[in-house]
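First comes the structure, then the notes that go with it.
Only a single protein chain was left out; the remaining protein chains are all shown in position.
In order of appearance the chains are A and B, and numbering begins at 1 in each one.
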Amino acid sequence: MLVLVELDEHGVAPGSLEALAWAHPIARELGEPLHAAVFASGTIPPAAPGDPLVDLSLRAELARHEVSTVHTITHPELADYSPERWGESLAQLIAGLRPTAVVAAGTERGTETMAQAAARADLPLAVNCTELERSGAPGAEGPDGPDGRSWRLARIRQGGMLLEDAELTAPIAIVTLAPGAAESTAAPNAAAEPADVPEMQSDVPAVAVERFEPEFGDRFVASRLVGRTTRDGGVSLATARVVVSGGRGVGSADGFGPLEELAKLTGGAVGCSRVVTNNGWRPHSDQVGQTGTKVNPDLYIACGISGATQHWVGCMSSKAILAINTDPDAPMVKRATYAVIGDVADIVPAVVDEIHRRAQ
Amino acid sequence: MVMNTHTLPDRADVVVIGAGIVGNSLVYHLAQQGWSSIVLLDKGPLPDPGGSTGHASNFIFPVDHSKEITDLTLDSMRQYEQLGVLTTCGGIEIARTDEREEELRRRMSSATAWGIDAELIGPDRAVELMPFMNRDVIRLGFYTPSVAVVDPLQAGALMREQTAASADLTVAANTEVLGIDTVTGPSGQPAVRAIRTDKGDIETETVVVACGVWSPRIAKLAGARIPLTPAVHQMIDVGPIPELAETGAEIAYPIIRDMDALMYERQSGADLEVGSYAHRPILHDPDDIPSLAAAQLSPTQLPFTAEDFDKQMEDALELFGSILDREDSGIRHAINGLLSITPDASPVLGEAPEVNGLWSAAAVWIKEGPGVGRMLAEWMTHGAAEIDLHGADINRFYPSQRGRAHVRARASEGFNKTYGIVHPREQWLSSRPQRISPFYERERELGAEFFEAGGWERPQWYASNRPLLQEMEGYGAEFVHDRPHEWDRRWWSPITNAEHLAMRERVAMIDLSAFAHFDIAGPGAVDYMQRMIMANADRRVGRLIYTPVLAPNGGFRSDLTVIRMAEDRYRVITGGADGARDANWFRRHLPADGSVTFADLTSANCTLGVWGPRARDVLASVTDDDVGNEGFPFATAQYITVGSVPVLALRVSYVGELGWELHAPFEQGRLLWDTIAEAGTPHGILPAGIGVYGTTGRMEKGYRLMGAELTSEYTPVDAGLALKKVKEHDFIGKEGYVRAREQEPVAEMCTLTLDDHRDSSGMRRFPQGGEPILSPGGDRIVDRLGRPSYVTSAGAGPSVGAYLLMAYLPVDVADEGNRLLVQYMGERYPVTVARVGRTPLFDPDDSRMKA
């Protein structure tokens, strides 16, 4: 069983930790070794430890999930991310390795790479799964039928409003894990504390490292990453610990002033509902929901948002939700952890004042 | 006071279900009427629970041909204005066709009659008021400056607030009604006992169903039926339109009703809202309306079905091409909005016939909501309302008119009449025949033209009588010849006049099987009848009593005939159109001690009227009983045998002729018909239609008709039906009646003659009813209670050689010989007051009837 592991500046990206944690027991159940694949390029900024082949902290983390072998995919053309090249590389790795299943986090890049790989390998792909099991006897050998093995899986549809039970029949199961569907079993930022590394290294079994170099033909068709602008300052909606989000009840573009202030004071980001972007009060990039950003902050403050299902699926992964609404029966109020009943225009400025008061 | 709570009280004086404009307004007015503990429930959230109030187009055109609807609308506008949620913008109804031009002229008559400022305007003026219209398609405009838009959600919120200030009001949103419990009393009639909800139960004796399109579903919980169906009304919003946006206003231009396209267009901020009543009828079932959670927009805003709107888009582009026919103005919003349609397009108000204490407040438009709330509150408190609501009374429907198939058939037929041109005599074509008399087959053979009343098929005239037209020419061509204008002769035939004259000369037989018959019996019957009717019920056995039945306010509830059948038994006979309401009125007032029983014999009896100078000859030839004036005096009833048919014969007449109503067992009706027809042949008997019975014969005799001359807004004193003495016994409405007798007379029922039928082009025209009576100077005539003078009935008087109009006139105008005007289709015609009060024009001393 193979897990595509994405890396970020701290090591294994959070989504991939979830994917490892999710795949690990499935592999154990099937009695198969767990392999990982990493692209030795792309996401790792210059300040990071460098080649993951020698990055001990990364190895340690993979070892925690009993990953026996890590395949590092390297190629001069892979210096930058390219959907086609990543997908082709993975497809080639899969073709050689013939794993039972390939798992990746359902991130944008994970999904795109897996879709490219599945398309190129002519294999089915099930994205945003929450459950996966062999429908045959556990540990059964060999294909279940002419098309391959059978799996039962559950995946999310309509942005999480529904679950789909599906059957996957394929020589190799290619699946992505729905974000938040599994708990990562290792501290996500453990690798960020270098002091721990040597200690841990002595405890963990060795992870074999194999280098894999894909081949691209001369006329390989690919999109080329030609530019990258990084948001300066500001907190990204997707990663903010606090999201202060406004809906119809904010009333106007100007009404977001106090929300922005609250976001600033809490080190958070401002979000909004679809009504708000449709009204032109906020840019689309602020939209939380099925067609916008899905957020998972520690606290989601929903100001004047009634909580239509399309919005709810974008914020339901938040650890806590505070709803501020005039309607005590609004769906958002009923689903929230905390609620304040009243007008956003009264309450948010009062909260801001209270923060200032306590700071003095 | 408690607002927006999740805790319901254990008991309440009244529970109103539905927090739309009607429910909110009703709780407000109930509080005004002194109700103290009131609960308002809705299964949806506030302020917009998801019903029709939340998506209505919210504009109000005050002029309607119906006085009842206009009065409710005007009252509602006053209330909206007081709440500060009314914006006056004016409105123009556009005619694209000849026929619609006539209709707009007719609307002018209604506007004048009901006292609403309006004017007919030409295309130039119309385009001046609403500059984006295509002048070329406009032929005429009906401009009403007081047309307004309102905010019914805000109105509802304010009404809740104000109610809470004066009464113990519990408002519970997101509360679903699970059941309405009833208990059956000694009369066998169930009564409301409690209401069950998902938030708890409330004991109460009064529940109001103000649930709009869900009303049938909620009423069913109590075992009652509210006959309406949810139907789709399509609307779209097109924008942004810079010309509208730059006004910076929600609405800066008059609202346009493109009447011939059955559409409207109104500004809504930067958009033009286009709505239609032109598409095919799209009916839904109350049980199939999606829940709040399942609905995309709201339960009553269903997905737009674009293909139904294509034709309307073309019409809208034709009229508003200058702002709609642009690539950068898009359809931003489009819905199939649900609203309530009833079998006769009127609201459904009042206490349900099946269950005491269960009130309906359904099928009400935004324009009538607050007025309905006020009237219903009066009705619930005092038993009657300031505005006569008989046309909206839930009790007007017979059981056969409350079923799903009938409701859907009539709603389908009626939907496109929302902006249609509906003739006052217009007949429904669907769901017929419903109720047929035993004479029906014979009548068909005679070429009867059937009109419907109370679900019954009744011959209006008979094609077989066409030869009479020639025979009666001697009376003057104008009374037997056709009316030249199509509108005037629609749903009408000159044969009626010929039948009338032949009856007066010879004898006619008239099918009156639509009559409702009730048997009232028991030891308490005399007391009970004394309480129910205005006339003295304690008369000798066999005596006929014609009597008003009064509403608690002293206005008319009904008028009917009562026969003392025995010491402890009465027969009540009332008109087909009123039978259902009267049956429920009598049943509801039965004493709780069981001392009186009520039986509806309508389906057991058929009725054949035989009237005319030779009626006695005809009857005498087929009965051994004495039908002479001594043996069978006027205003008495006797059992006689006609041929082999046992008959209850009533010596009475609504057409002023010698004769009888013959009430026979239903299954022997055919035999009765054949017996009379055969016996009458030597005497020249003819079948005559309701055109004679209900209009020409009746009006010559000045007889008042319930619903036309007689409404709850007028007393017997006004109507000239006051009796010499007020009886000792207490009766419903006595106080109001006595008060009316004691005060200075206000208005009197008069019969007027139309002096000159010619319009400005020389064409002879015939007013149809509803037109304003004006002073010689052309001013509206209003009595000191504010009641306008208008034509309550219109019809020919072939035997008196005049076209007759009936109208209430203020006492200072009600002088015989006084010359006035009637306004019809935009023109004025001279009329003369021919009779004041009850004395008829024809045979004033009733010598023919009493011969």
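Simple rule for what comes next: a contact is a pair of C-beta atoms (placed from the backbone, for glycine too) under 8 Å apart; a residue touches a chain by one contact, two chains touch by 3 or more.
In the analysis below, contacts and distances are computed from a predicted model.
Asks: Per UniProt, what's the omitted chain called: "Xanthine dehydrogenase YagR molybdenum-binding subunit", "propane 2-monooxygenase", "Electron transfer flavoprotein subunit beta/FixA family protein" or "Dihydroorotase"?
Replies: Per the UniProt record, that chain is "Electron transfer flavoprotein subunit beta/FixA family protein".
Asks: Hey, which of B:330, B:778 or B:801 is the one touching the hidden chain?
Replies: B:330
Asks: Any idea which of A:20, A:67 or A:127 touches the chain not displayed?
Replies: The one listed residue touching the chain not shown is A:127.
Asks: Decide which residue listed in A:30, A:97 or A:115 touches the omitted chain of the complex.
Replies: Going through A:30, A:97 or A:115 one by one, A:115 is the residue touching the chain not shown.
Asks: Mind pulling the chain A residues that touch the left-out chain?
Replies: Considering the whole complex, chain A reaches the absent chain at 81, 83-84, 87, 108, 111-112, 115-116, 118-120, 123-128, 147-148, 156-170, 221-231, 236, 238-239, 241-242, 265-268, 277, 283-285, 287, 290-292, 298-299, 308-310, 320, 322-323, 333-343, 346-347, 349-351, 353-355, 358-359.
Asks: For chain B, which residues touch the unseen chain?
Replies: So the residues of chain B touching the missing chain come out as 238, 288, 290, 292-297, 302-304, 306-307, 310, 313-314, 316-317, 324-332.
Quick note on the criterion: only the chains that are shown with their structure count from here on.
Asks: Centre to centre, by mean C-alpha position, how many angstrom separate chain A and chain B?
Replies: 66
Asks: Help me check something: in the complex, which residues belonging to chain B touch chain A?
Replies: Going by the criterion above, the answer is residues 4, 45-46, 173-174.
Asks: In the complex formed with chain B, which residues of chain A make contact?
Replies: Per the stated touch rule, the residues are 327-330.
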